[in-house]
Structures are given as C-alpha cells and as structure tokens.
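First, the structure itself, so that you have it in front of you.
A single protein chain has been removed from this complex, and every other one stays in its place.
Letters A, B and C mark the chains as written, and numbering starts fresh at 1 in each.
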Amino acid sequence: MDAIAVISIFVLAVFVGFEVVSKVSSTLHTPLMSGANAIHGVILVGAIIVADHSKTNLELGLSLAAIVLATINMVGGFVVTDRMLEMFKGKKGGSK
Amino acid sequence: MDAIAVISIFVLAVFVGFEVVSKVSSTLHTPLMSGANAIHGVILVGAIIVADHSKTNLELGLSLAAIVLATINMVGGFVVTDRMLEMFKGKKGGSK
Amino acid sequence: MSQTLYDLIGLAAGVCFILALKGLSHPKSARRGNLIGALGATIATLVVFLYVTPSGESTESHSLPLHNLGWILGAIAVGLIIGVPAARKVQMTQMPQLVALFNGVGGGAAALVAIVEYLNLGSTATTAEVIFTVFTVVVGCVSFSGSIITFMKLQELMTTRPVIFPGGRFVIAATLAAVLGSSVWVVSALGTTPLVVLAALSLAFGILFVLPVGGADVPIVISLLNAFTGLTVAASGYVLNSTLLIIAGTLVGASGTILTRLMAEAMGRSLFGTLFGAFTAKPQAATGVAEERPVRSGSPDDVAILLNYARRVVIVPGFGLAVAQAQHTVRELADLMLSKGIDVAYGIHPVAGRMPGHMNVLLAEANVPYDQLAEMEEVNPTFGQTDVAIVIGANDVVNPAAQTTPGCPIYGMPILEVSHAANVIFLKRSMRPGFAGIENELLYDPKTMLLFGDAKASLTKVVSALKAL
Partner (left out) sequence: MSQTLYDLIGLAAGVCFILALKGLSHPKSARRGNLIGALGATIATLVVFLYVTPSGESTESHSLPLHNLGWILGAIAVGLIIGVPAARKVQMTQMPQLVALFNGVGGGAAALVAIVEYLNLGSTATTAEVIFTVFTVVVGCVSFSGSIITFMKLQELMTTRPVIFPGGRFVIAATLAAVLGSSVWVVSALGTTPLVVLAALSLAFGILFVLPVGGADVPIVISLLNAFTGLTVAASGYVLNSTLLIIAGTLVGASGTILTRLMAEAMGRSLFGTLFGAFTAKPQAATGVAEERPVRSGSPDDVAILLNYARRVVIVPGFGLAVAQAQHTVRELADLMLSKGIDVAYGIHPVAGRMPGHMNVLLAEANVPYDQLAEMEEVNPTFGQTDVAIVIGANDVVNPAAQTTPGCPIYGMPILEVSHAANVIFLKRSMRPGFAGIENELLYDPKTMLLFGDAKASLTKVVSALKAL
C-alpha cells in the first residue's frame, strides 16, 4: 500500500475516532476506555502473523508471548467491558 | 493505489461524513447543503487534469466546458453559502 | 513538485473539507467552516497547476506548465464571471434554485470529466475504470438534468405540482431499463457511440425522475442529487487516481445522504415516497382553484385592534414574507407590540419558505433576536394560550389538511397548529393556495380574519394603525 493511502487512512480514522467519541457522557468513560482497550487487542492478528513468519526459536518464543498477552488484552477486555455494561441495564428494576 | 486502500478510504470517509453531519439543526440544513454542494465543485481539479490530458479538440472542448461548470459550482457555491451564513450572525443586534 | 508532496497537499485540502462540514453543522462556526472549505478548494485548485498526476494507466510524468494552460485559465475565468455575480446578486428568495443550479452544473462537470477521460484512455481503460466512468456519466447526467428541472420548478418556470402523465411510470421504468442496458453496452462494447447514448438516456431519466416530485419535496430531491454528485466526484477520483477527489466526493455523498434523511424527517415526508412518487402517486384532480366561499376579511385597523388587546401573539412567517421582503416591517411590528407589553414570539416551521431555515435567515437579516424565534415543537403547545396567531405569507405550514386529509400532497407533515389560537389573522394577497397547491380550510374558519394585500404594505398599515391606538 503506498504512503499516501496509508496516511489518508490514518487521517480519516483519526477523524472517525474523534467524532464518534466526542460527545460521550462521563458515565460511560470507563466502559468506553475499557472497550477501546479491548479493540487494540486485535494486535493478536499481528502476533499470529509474526508467529507464522518466525524462523528462529527466539522469534517464535517472543511471538508466542505476544500472542498470550494480546489474547489476554482482547478477550479479557471485551469480557470485563461486558460485565461493566451489564450493570448499566439495571434500570428495569427487579431483584438482583 | 490498490483497491483495498481505495475502499478503506471510501468507507472511512463515509463514516466521517455521517458522523460530522448527523446532529445538525434544521436551521442549518440549507447552508450545509449549499456548502457540501460547493465542496463537490472540487471536481474542478479533475476537469483541469483532463484538460491537460486532452489530445483532440473534442476532448479539449468538453473539458473546458467541464472547467466552466465546475468553477461555477465551486466558487458560486462558496459565495452563496457565505452570503446565507452572513445573515445568521444577526444576533448581535444593531441596525441593518 | 514531488508526487508525495502533491498528494499530501491534496489530503490537507480533504481535511479542510472535513473541517468545513464540521463547522457548518454548528451555528457559531458555520461561516468559518465555509471559509475553511473555500480555502481547501483554493489550495487544491492552485496545486494542480504545479503538478498533474499521471492519468490512469500511463505512469509518465510530464513537465510543467500544463498543456492547454491558456485555455484552462480562460475557462476558469469564464466560470468566475458567470458564477460569482450570480451568487452575489441573487435574492434570498431565489437561493434554493441557485443551489439546485450549482449542484446541477457540478454533476454535469463530473459527467464531462468522466467522458473526456474515457475518450482519452481509449482501449487502455481497465474494466474497473470503465465501470466507474459509466457510474459517473449516469449519475452526473441525472443530477444535471434533474437539477435543471428542480431549478425550473422553484423558479416557477414550470408548475410546482407533481407532473404525472398517464403511463408515466412505465415510461420511467423503460428509461431506467434503457440506461442500465446501455451501461452494459458501454462496458462490453466500449467506444464513443454507446457512451453518447448512455449520456442522453441518463439526461432523460433525470428529467423523468424529478418531474413527478411534488413541489414540497423539491428541496429533498436537491439534497439527494447533491449527494449523488458527491459520489460521482468520488468515482472520478478513482479513475483519475486522486485521493482528494475520492475523499471530498465521498464526504459529500455521505453527509448529503444523512442530510437528505434529516430534511425528509423535518418535513414529515418519507424518503421512499418522495423518490418513488412517480410509481405511487395517481394523477390528481386540480385542487388549486380558489373556491367561492365566504371568508371574513378585515382592514388594517381591525387587525391593529385585535393585536392591541392581545396578551400573547405568535407571528407565523412563511414564503410570502420573503417574497414581500417584509422582514424589517415585521420586526417593527413585533417591537411595537413588545413595547406595549404584549408577549410576542415567532413560530418558525422548519420548512416555511423555500429552503430549510429560510425564515431564520430572513429574520436574522432584520436582526430579530434569536430568543424570539421559537421552533415548531416549542411553540405548538402554546397556541392554546395564544390570543392571536398572525400568519404572514404562510399557508402550507399551517394547513390542517396535513393532519386531516390523507392523500393530500402534504399529508403527514407536522404543522404549526395556529387553529388552537383564539384568533388567526392571515396576511396574503389572494385566495390562491400555497406551494403545495392545495386549499387551506383554515381560511374559511370563523375565527380567521384575512387581510388581503402584499405583506409589506399590509404590515406597514397595521403598524401605523397600532401606533395610532
């Protein structure tokens, strides 16, 4: 992909990120942070790619470590965000 | 530029366009339409490029026509939008 | 200038356009937003003179200056000479049609660019390029001819009512089929003839597509065509390999689509119904003829007396106020009433006039303070406590038919419910109906008083009568 395409994608994604989040209420700051945190766990994809490319044991070891960390970030992040948000639905009332 | 880059740019620009405009009040519908209209006058750039590429008189004639139309769209659009918006500032009061 | 620098400047122009749209979405920053957009457009135009991306397939760069530079500058000058004075001199009442026109020429320009590039590429064009060219030609031409028709409708060069002829829907469907057929023809056979046929058919389709649209829906259609033109610009960007055009065109396409939906909502129309009006609407009996039924008409003095003893008055302005250029006079009246301790508000319908926000613009011109302008949702619940609703050159936006007569062209549009006020005064010149061409029952209501005459003249008389009291 050529440089200008990458830069364009970057700039546009910056605007999307800014716009989408710019009016969030403070109640949602934490789940939003946690959800965004989970999203960058998609580095897992990168970790898998480099594990596939690995030619030495060192490379493989490091990339497996990256996979473990990225999986924790991604899966843990989505689960913990979901748990937080689950509590927000409380409105309907009813017993715990 | 490869296809995926073009598609990514397109998709991201769609989101930017949607997000940016999604909460505009009805008072600004017309200036916004008119301003967006002026923006697509940037096809003038395309018209200049094809005028430069033109090899036959037919091509040149058509691209000059395109330049005229695009210039009208772009410049006229920004001027008319500015005139509309100028009136919105009226708040401060004072005589006309 | 290097390719990368050129591209980066193009991207900067694209960012200007994003900021422009962002700015235009907020009253305070709107004007600056527009200027940022103009800046972006200027940068983009200037920089193209310094570097021209090699077209589509060919990768050879070429030396400056551009070929045909003199011609190009001349054409730009012609465009400026036509465009700037038109934009400068147009009256407020005619802005909507000017916007329609500008949009149309933009669509035309995009179609022409696509055609020239197609001729230029000849047999070297890739299939993707041909497909994008076809798209641009079709949509650009539809936008061009469609906008011309909307221009004529708004300028009242032709009827503002839906033009529906027997069998029309079949003609439209057939034209659409022909457009699609010749698109396939262009892609498979290539060559100039199919493209000319395609362009001609698309122009015809644009006309047929807009003709059946009712006058009230015209601004929605302008907005839609505007979004279309944006997409054609994006498609041209692909063919010309210009990131800037892709970004700018897509932005306009996306924001235009949202805007179209928002406008349709504000007018209480379904977008689908608007667009496929031709397929659903039946030819209607003309209902626009004024009937001979008794009405209560009054003198400026009668109006002044009613106002003088009111505690709360709501002024409902409409298109006629713009025609009569009576915005300053109405402000004078409002100030006079305020000085007499009367509670005065302006009830602003989102689609009063001929463009959304028309009344706001008009009254802002007369320096009416914002806080006196009440939006429809705000003012409707207050009509019950209102002594006089004075309707100045408005008609459709207060027409109860929108609530009571299913099938009428404005059915479903939210209206200003002036009939809940104790008294209604209409200032208009005749019994002629408004834009939608339908009778307004409220004119015959016993609590309605009509003051005939040009709005400005009538208002001036009312003001002096009120002063004299």
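Basically, contacts are C-beta pairs under 8 Å (C-beta built on N, C-alpha and C of every residue); 3 or more make two chains touch, one makes a residue touch a chain.
Fair warning: this is a prediction, and the values are worked out from it, not measured in the lab.
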For the chain not depicted, the shown chains it touches: A, B
For chain A, residues in touch with the removed chain: 1, 3, 6, 9-10, 13-18, 20-56, 58-60, 62-96
Where the missing chain touches chain B, by residue: 3-5, 7-8, 11-12, 15
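Quick note on the criterion: only the chains that are shown with their structure count from here on.
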Intercentroid distance (Cα basis), chain C paired with chain A, Å: 42
Centre distance in Å when chain B and chain C are each reduced to the mean of their C-alpha atoms: 15
Per-residue overlap in chain B, given as positions that touch at least 2 other chains: 1, 6, 9, 13, 15-16, 20
Set of chain C residues in contact with two or more other chains: 18, 243, 247
